[in-house]
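In this view, the complex is presented without one of its protein chains, the others remaining in place.
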Amino acid sequence: MSEKKLSRRDFLKAASTALAASGFAALPVGMVRAQDDEVTISLWGFANNRDEWMQNLIDEIWSESYPNVNVELSLTPYSDLWPKLQAAFVAGAGIPDMVDIEISAMGQFVREAGSEPYAALNDLLGDQLDDLSIPSATKPWTVRGSIYGIGNEVNPVLLYYRHDIFDELGLDIDAPGTWEEFASTLGGDSMEAGHGLFAIGTQTWADFYVQFHQAGGEFFDSDGNVQLNSDLAVEILAWQKAQLDSGVYVDRGTGDAHYALMNEGAFITVWGAPWYQGFMKQNAPELEGLWKMRYLPVWDENSYLTVPRGGTGMGITAASENKQEAWEFIRICNLTAEGSLLAFRRMNLFPSYKPVWDREELLRTDDYFDGQKPGEFIAEAASAMAEVNVDPYWTLFVDAVNRLVVQQVLLDGVDPQQAIDEAIDEFEFNK
Amino acid sequence: MPAHTLTTGDSSQRFSIADWWSRNQRRVIPYIFLAPFLLSFLVFTVYPAGAAFFLSFQRVRGFISQEEGGGVVLEYKGLDNYERLLTKDKRFGTAIMNGAEFAIGTVLIQMPIALGMALLMNAPHVRFKVLARLAFFAPYITSAIVVGWIFTLIFQDRYGLLNGALAALGIEGVGWLTNKTFVMPALIILGLWTWCGYNSLFFLAGLQNVPDDLKEAARIDGANTIRVFWHITIPFLRPVFVFVVITGLIGSFSLFSQPYLLFDSGSGPGDAGLFPVMYLFFMGFENFRMGYASAIGYLLTAIILLITGLQLLLFRLWRV
Partner (left out) sequence: MLIKANRGTAMGPGRVNLMFMNSVVLFGVLLTAIPFIYMITASFRDQGELYSLPVTIMPREWHGHNYQKLFGDTNFVIWYGNTIFTAGVRTVLGVYFAALAGAAFAKYNFRFKRFFFFLVLATLTLPFQVLLVPLFLMMVDFGWVDTYWAVIVPGIVIAFNIFLMRQYIESVPDELMDAARIDGASEFGIFHRIIIPLVRPALGVVAILTFVNTWNDFLWPLIVLHDDTKYMLALGIATMEGPYDVEIGAIMAASFLSTLPILIVFVLMQRQIIAGLTQGAIRG
């Protein structure tokens, strides 16, 4: 055996010498060198559409500029990614170079100053920060002044409405300026025609979050103090409950059922961030051309035009040994025209990278929304959104808001003030 | 075999080893039999269980960087975690109560049905026995993930099979997974489907073990069918009752995958679908409170052992 091996190796050696001598040397030598310097950086994510976007970016842009740096993308379902990441952080091993950090999963690992498992990106970002739309791109991943993630999309909540049904019923969507007017002028007629006016989630904190922040409320102030205990919160909850009781608002349903209700016309307006538009197209394709969008009605004159909702930021782990390469990848994804426009093309997400905002492409018409230009709405909203303070205890807090505030008030009819007190008690207890 | 390698030359040595082996085989062999199990058990269960026990007295504060060897920053909290769980934490109480409710619901509803099914399957001339045996065991060996997905479809408010069936009967459906009043009934239905048939197989085996001559003798003595059932069959089924109740109890308190899937990684409306192991998982892996989560695990184990002990005591009283 060993004799054979030796002779084969000798043969290969001889053959390669011959090859080198015959002028093919450049190719194999070059390849060897590439292999020597080859680096692999890994990213853990949870979203199919982001995965496709990055894979496209790697194929079309990245691999030409950085043939020696392989990017390995791995997908894990949303709720399973964080336990997996936590196990890796605890062990200090098997940690990826980059993580797709969803906004609600940002806080729990960065509670203690000095032991954050993510690398601060402030220095790497430098002046390029000015190119980004702060409320969408960095604010949700900023804790104690350190930026731990870069989000690529501007995500203002917009109101979508079924213009076919509005026309049929002779209703004017643009008439109401406030939420109060919205419910009182449109609610009765749409109910009579068998449609709920608006779809609201009764088992999520999100819809309360949108209206509360739009009206100027805050879950946390910039120092991390809970700001939920307010008359405004009580007022909004009581109002939402009243609309739900009267039938003007209907339960939006969870998962697939939400889109089934949408297809049935169970509701004729619904709000959502731009990423939600993609899910509408995917799950209610027959409604193409029947939807239009507008800005949200307001609560009062102090209300914001809209609020950001959701989003995912790319971060680098403190344990990464290839931070330069990882940053380069994040930069190309989020801070270049090619990367951010590719995201727009693949996911229809409006880039948070401001230098491309005047591109024709972003302002194109969308047949799903009857020829409207979603980009115009988003670009205008970008600078008029509420800035939301994300806290290291955000996830814990919104979980309490969901269970004890939204569910108790909207489903069980508990007094809003009592529900808020319970939620804050539990939050402070668990914190 | 080991003796073989030592045989070269000195034959007296070979004899002594073989001798020693034949004399001491019975004393040594249990350790050899035990070795693979014990090694694996100590390394992969006892040691991590010990580490988790240690962790249950700590609070995890943050991560230690990789250059410094990785791991977590711990702060010793004594019995704080346990005290908090026992005296202050309402959600833990909810989780335990849900577990108890599920256990009582499943055991009380399940046992009579399972026993009834077993009596039918044991009756002479009744057909479909093989088919029933197959059907009743199938849910038990189906993945909890698969079960969770199927029942997500079945319990769906508007498009679910169960509400569809009720609608066909003219009954208005309910929000099985969205209305907190119906969450526990929904879970008990899921439990019935998964374990009722399975438990009936145990009762069936128990029934087949009741000596026929004993029943004949009782009948000759003038006892009617009900008396025979009550005084002869039921006492014979005692071990089956013990088994069904105890495994049902442990299973109820350890429920995790099915509700976790049904409520989309949440705890259901108003925590109605929150079970202790789910709470452990949420605390440890969403709220990064691993010490607290370990304490939940140990307290839960203690509670289960306590209840099991009480059950065994009750069953012992029954024997007398």
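By written order: A and B. Residues from 1 in each chain.
To be clear about the criterion, a residue touches a chain if its C-beta (ideal position, glycine included) is under 8 Å from a C-beta of that chain, and two chains touch if they have at least 3 such contacts.
Being a predicted model, the structure only gives us computed values, none of them experimental.
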{"item": "Displayed chains contacting the withheld chain", "value": "A, B"}
{"item": "Contacting the left-out chain in the complete assembly, out of B:A95, B:L115 or B:I154", "value": "B:I154"}
{"item": "Option touching the unshown chain, where B:F128, B:W230 or B:W318 are the choices", "value": "B:F128"}
{"item": "Among B:V46, B:I171 or B:L214, the residue in touch with the chain that has been omitted", "value": "B:V46"}
{"item": "Residues in chain B touching the chain absent from view", "value": "25-27, 29-31, 33-34, 36-38, 40-41, 43-49, 51-52, 55, 71, 117, 120-121, 123-129, 131-139, 141-147, 149-154, 158-161, 163-165, 167-168, 193, 197, 201-202, 204-206, 209, 212, 238-240, 242-244, 250, 254, 256-257, 276-277, 280-281, 284, 290, 293-294, 297-298, 300-301, 304-305, 308"}
{"item": "In chain A, positions touching the absent partner", "value": "46-48, 74-78, 80, 83-84, 87, 90-94, 255-257, 259-260, 263, 279, 282-283"}
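Everything that follows uses one rule, which is that only the chains that are shown with their structure count from here on.
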{"item": "Centroid distance [mean C-alpha coordinates] between chain B and chain A, Å", "value": "39"}
{"item": "Residues of chain A defined as touching chain B within the complex", "value": "78-79, 82-83, 86, 89-93, 95, 108-109, 111-112, 114-117, 202-203, 251, 253-255, 257, 260-261, 318-319, 395-396, 399, 402-403, 407-408, 411-412, 426, 429-430"}
{"item": "Touching residues (chain side chain B, partner chain A) in the complex", "value": "61-66, 69-73, 88-91, 156-159, 178-180, 264-267, 269-271, 281, 285-290"}
